[in-house]
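Beneath this line is the structure, given in C-alpha cells, with notes to follow.
Only one protein chain is missing; all other protein chains are in place.
And now, chain A:
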Amino acid sequence: MTETPAIHIRDLVVGFGKKIILDHLDLDVSDGEILGLVGASGGGKSVLMRTLVGLLPKRSGQIDFADNSDDERRWGVLFQQGALFSALTAPQNIQFPLRERARLSPGLLDEIANAKLEMVGLTREDGDKFPSELSGGMTKRVALARALALDPSLLFLDEPTSGLDPIAAGEFDTLIRTLHRTLRFTVFMVTHDLNSLQAICDRVAALADGRIAAIGRLSSVLKSDHPWVQAYFHGARAQKLGLGN
C-alpha cells in the first residue's frame, strides 16, 4: 500500500526459558490496513502482540514503528478481557489516558467520554456503570473506546470477538470497520473468528511454528500449501463458511 510499513518486524525471537515461541519472525503491517493474525492456540499470537506493545521482552531481532514517537505511545490496545480499570466507571476509564496526557476541564472531559461512548455504540445511560456491571459485549466496547481515547494511529486488538454471541460479534466487526473508515488507523488484530477474517481484514497472516507461514489477502492465504494453514482454512468449520474449496 504505502512505502513505510506501520510495523516492521525482522528476525524477531521471543522465548521463555528453553522454549522458543517466535523463531526469527518477519512481518510488515502496512499503514492503514486491517491485518488479521491467525494461529494455533498457544502458538504465539498473543505473545507476538504483547511483544509488540512492549509487555514481553524480545530475545533478538528488531521492531520498528512508522509512528515512533515512543514517549507518547500512539497506540491503543484492546485486551481480550477488556482490562478496564475496575475502580473507575466506564467514562472515567475512557478519560484516564486523556487525564494523564493533558489538562482538560471536567466539562470537556465528560463531553469527550460521552462522544467516545456514542462512537462505540453505547449511550449515556450505560455511562456511570462500573466494569463489573457491564456485559461482555459492553465491556469490549468500553475497552475499545478507551483504546481509541488518544486517537491512536495503531490499534491492537486481542481476540476482539471472543466470548461474544454471533450477533454481538458481527456488530463489533462492523463497528471496527466503520471506525477504521472514519479514524483511519492501522489495525493489528489477533483473532480466531473466521467470520471476522472474512468480513473486515484486508490481509491475513497465519502464524505457525513461530513464523509467518502465509500472508496476504484471504484468497491467497487460502491457496497456501503450508499444512497448518491447510488444516485451519479447509477444516470442517471453515468449509461451512464457504472458505475452503
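Please note the rule applied: a contact is a pair of C-beta atoms (placed from the backbone, for glycine too) under 8 Å apart; a residue touches a chain by one contact, two chains touch by 3 or more; residues count from 1.
What we mean here is this: contacts and distances are computed from a predicted model.
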(request) Select, from "Thiosulfate reductase cytochrome b subunit", "M55 family metallopeptidase", "FAD-dependent oxidoreductase" or "Phospholipid ABC transporter permease protein MlaE", the UniProt-recorded name of the complex's unshown chain. (result) "Phospholipid ABC transporter permease protein MlaE"
(message) For the chain left out of this view, which of A:77, A:142 or A:206 touches it?
(response) A:77
(request) Using the definition of touch stated at the top, determine which of A:55, A:108 or A:183 touches the missing chain. (result) A:55
(request) By the contact definition given up top, give the residues of chain A that touch the hidden chain. (result) 50, 53-55, 71-73, 75, 77, 79-81, 83-86, 96-97, 100, 156
